[in-house]
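A single protein chain has been removed from this complex, and every other one stays in its place.
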Amino acid sequence: MRRRLIGLIALALLAAACTAGGGSSKPVQTVAPNASHAPLTLTVWSNFTSGEYKVTTNALNMITKKYPWMTVKHVGGKEDTAIERSISGGNPPDVAISFTPDNAAKYCQTGAWQDLNPYLQADKIDKNAVWPAGVFSYTSFENKQCALPMLTDAQGLYYNVDLLKKHGFSAPPKTVSQLADMAKKMTEYNPDGSIKVAGFVPLFGFYSSTTPNTFGHAFGAKWYDQSLKPTLASDPNWAKMLQWQKSLVDAIGYGKLQKFAASLGGSDSEFSAQNGFETGKIAMMMDGEWRTAFIARDKSKVNYATAPFPVDDAQADLYGTQLVGGTIAGIPKGVKHPAESWLLLKFMTTDTSYLTTLAHGLKNVPSTFETLKDPVLQNDPHFKTFMDVFQNPKSTFKPITPIGIADVDLFGTFATKWQAGKVSDLTAGLKALDSQIAKQQTLG
Amino acid sequence: MTAVTAPGTAAAAARRPVPPSIRRRQILMSVANHSVAIALSIAFLLPFVFILATSLMTNQQTLSPNIWPHPFAWSNFKTVFHSFPFVRYTLNTVTYAGLATVGVVLSCTPVAYALSRLQWRGRQVAFMLVLSTLMLPPQVTIVPLYVIFVRLHWIGSLKPLIVPLFFGDAFTIFLLRQFFMTIPQELSDAARVDGASELQILLRVIVPLAKPALAAVALFQFLYSWNDFFNPLLYAGSNPDSWTLAVALQQFTALSRGVLWNLQMAASLLFVLPVIIIFFFAQKVFVEGITLTGVKG
Partner (left out) sequence: MATVAERPAAAPEQVRAAERRRRRRRSAWHRQWVALAFMAPWIIGFSAFYVYPMASSLYFSFTKYDILSEPRWVGLSNYRFMFTSDPQFWVSVKNTLWIIVFLVPLQVVFAIATATVLTRVRRGLTLYRTIFFLPAMVPLVAAALGFIYLLNPGGPVNRILRLLHLPQPLWFVDPRWTKPGLALIGLWGIGQVMIIFLAALLDVPRHLYEAAEIEGANPWQRFRHVTLPMISPVIFFSVIIGMIQGFQYFTQAYVISRAGDQTHPVGFPQDSLLFYSSHLFQQGFEGFHMGYAAALSWVMFIVTMTCTVVLIRSSRRWVHYQGGFK
């Protein structure tokens, strides 16, 4: 056994020695756009499902008009872990799409997604002329550009105009205190005391937009400092946000909110036609700009409007900003046809007609300067809110680190304990969370 | 806890006149026993009933308070076949379970024979090692095995699931060994005197006698592979073309945001059905096989 162990170690050291030295940009192959080419089918994996899946598939098929030899096979329902497993298993898709830019730093550092800088240079593309500066914060890490944005997202407030009017409100809330006040006043109850219509559901873990991350943005709270050390305890805005959230949860009733959420169908219902806001059971909700497309697709009758999400009363200058950043795409390590993958990826992230069609279908915020000019989106009153939020320079994504979404997951678990009242000392809890995240960075 | 009455004494008891008070107590006990048994039966059967009922509902109905489907949406089963490649997943599952069973029976029979009916140096040690693998958590080996299979490019196929089973399986070896040991030595000795080689003894004497045990292990392995979730998830999970029914069923929830409970239950039933059918036809083999493991263990 010991001999085998030593043998293994020796082998590993040898292998490590042999593979060291890669890193300088190797010359990359690209495909001349007009050259003839043998027919090829490239697979694209994404986590799109149902309606969004169909829209994206139709848009992807547009590439065959440009390059008749290329067909795209789009596989939906593939979350990041599925993509990672395929990369490590040695049979990755030709292009991968992810909804979790938090993982981009991990992909860049491990090389799971290839560095695209050589390809961009070979095709003489000036990054800063095509994409707004904000997108690079969640697509690159330590000088490696391993992903590019395929449209992007912004968060905002959706409100039910009829329900607001019913309770005597003519304008959406601008501060978090107004939000809490209106939420309590607009909540309607059944005879047995359970919630019939919720003014606002502040529960973490309910729908994908009610997270410590998005609420934290409304309070200007920062995840990390310059050296990527976690600042959840040292930045007082986090505690402020958590206190605000819990006081609202307690005012309405944690148990009642849980039951109400379950009666809607829980998290399952978020992307179905039973979505609480779309069925008029929730008066105000934080959600991304894609909800406008879902409302139209589900033929929901809700009379709604959008506005920037309320912010901390003490930081009114934050109004108009929120979490931004969204879908990213890249070329996994080990693809069989890297040059063709790049051609497809370039199309998916820069081609204006593709991105415009996709933006209209998904109602996602455009990610290139060209597509941001699109009149249809600019003139859609529901949608314009999100375009403005995206273009506000104070709107950011959270800083990405090689631990991927581990920080979001850890905070999420902590936050659900907090709102249930299981955390007695918030400061100590946040300090512990900071040290957990810092330690996670060492495991790597 | 009254004792179990053997048939002989029950008949004897019936012949003796039973005083009415004792007779009354006996009837009450019998009623009580049966009530408990019936209550338990309802508890065990109720989930099946609900799942069956749900599989026949329309999607709207699953969210409503109605407990009984109105009308019976038999088309749900057809929809399952159409909405995802059910036939392919079934084929994958049958391939995996079938080949696994073949491999296990083929490889474990000679091993069990050597461990039970041959005298050789190291037999005890080998048997201890076989038993030790029974208690070994598979987690200790999956990381390196996964790496090996990545290098072999077998990830995403069913090969990592099937190939190892052609090299023995501790549980099967154990069961077969226990059974082989109950076959009288005289039969082997007689054959040896007749000049038969060990292989011939195995094939012509032992195997025909061991048919019930072989049937039991084949059945166990088939069902174990049919129901297996962890291994197909790990090794074939990245390639939907290689999914078995267990993995596909679990992934089904991801394919349609907003779970369609009626279709989910219908698909689950189709997954469970072959097992139930096999069970009903092979009940005796089952029960005997399980007793083989537990009591004689």
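When the chains are written out, they are named A and B in that same order, and each has its own residue count from 1.
Here, a contact is a pair of C-beta atoms (placed from the backbone, for glycine too) under 8 Å apart; a residue touches a chain by one contact, two chains touch by 3 or more.
Note that this is a predicted model, so its numbers are computed, not measured.
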| item | value |
| --- | --- |
| Candidate in contact with the missing chain, chosen from A:232, A:318 or A:406 | A:406 |
| Identified contact with the non-displayed chain, of B:85, B:98 or B:164 | B:164 |
| Touching residue (missing chain; options B:114, B:210 or B:285) | B:114 |
| Those residues of subunit A which, in the complete complex, touch the missing chain | 1, 4-5, 8-9, 12, 15-16, 19, 47, 77, 79-81, 84-85, 87-88, 100, 110-112, 205, 258-259, 261-263, 265-268, 333, 404, 406, 409, 413, 416-417, 420, 435-436, 439-440, 442-444 |
| Touching residues (missing chain, whole complex) on subunit B | 1-4, 6, 29-30, 33-34, 36-37, 40-41, 43-45, 47-48, 50-51, 54, 63, 65, 67, 106-108, 110-111, 113-115, 118-121, 123, 126, 129-130, 133, 135-148, 150, 164, 166-168, 173, 197-198, 202, 223, 226-227, 229-230, 233-234, 246, 249-251, 253-254, 259, 261, 264-265, 268-269, 271-272, 275-276, 279, 283, 287, 290-291, 293-295, 297 |
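Everything that follows uses one rule, which is that only the chains that are shown with their structure count from here on.
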| item | value |
| --- | --- |
| Distance between the centres, which are taken as Cα means, of subunit B and subunit A, whole angstrom | 43 |
| Subunit B-touching residues of subunit A, taken from the complex the two chains share | 49-50, 75-77, 79, 82, 85-86, 88-91, 265, 268-274 |
| For the subunit B and subunit A complex, residues of the former touching the latter | 63, 150, 153, 155-156, 237-240, 251, 254-259 |
